[in-house]
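Contents: one structure, followed by commentary.
Note that this complex is displayed minus one protein chain, with the remaining chains in position.
Coming up: chain A.
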Amino acid sequence: MRLTCTVNGSAQQVDDVWEGESLLYVLRERMGLPGSKNACEQGECGSCTVYLDGVPVCSCLVAAGQAEGRAIGTVEGMGSEETLHPVQQAFLDAGAVQCGFCTPGLLVATDDLVTRSLAAGAPPADAEIREALAGNLCRCTGYEKILDAVKLAAQRMAAPTTGAPR
């Protein structure tokens, strides 16, 4: 089957997709976007988290066909070579990246959480962060520095003027 969708803002079309392939598989193996990870492929770890029409989903649980005509956002679409996204920078600064296999999924989940929280008027509280990220497993860090990173990102995203002058 043919799949047409938008990934990180650019139109993508791939042919010969087999019905059983997941969105994760298509991103990784057919579109050359292996940033989203495949730690379980059963919806249990969150390492494959991507935006689907602006909502974070486990891409391993989304059949490729379900992505037809929709907009997908992956870690490759965050920030740029020169300027990292504030969430990416916060994960580095807080020391929240060890092996990094959980990181792409956590970055998407964190971006979603922080953006929603700030839109609602306040950075996320610890308990909210824990609840929002409970579906993202990390085996290396014990999560303390991930919590720090989310708070740091929220702080920086709430006060963007501390970044580059605009």
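Quick notes on this one:
By our rule, a residue touches a chain if its C-beta (ideal position, glycine included) is under 8 Å from a C-beta of that chain, and two chains touch if they have at least 3 such contacts; residues count from 1.
Convention: contacts and distances are computed from a predicted model.
This figure omits one chain of the complex; the name its UniProt record holds, of "FeoA domain protein", "Cyclase", "Ferrous iron transport protein B" or "Xanthine dehydrogenase, molybdenum binding subunit apoprotein", is "Xanthine dehydrogenase, molybdenum binding subunit apoprotein".
Remark: the omitted chain is touched by one listed residue; of A:D53, A:E68 or A:E131 this is A:E131.
Screening A:A63, A:L118 or A:C140 against the full complex identifies A:C140 as the residue touching the chain left out.
Mapped onto chain A, the interface with the missing chain covers residues 16, 18, 20, 28-42, 44-45, 47, 74-76, 78-79, 81, 84, 88-89, 91-92, 95, 97-104, 107, 127, 129-131, 133-147.
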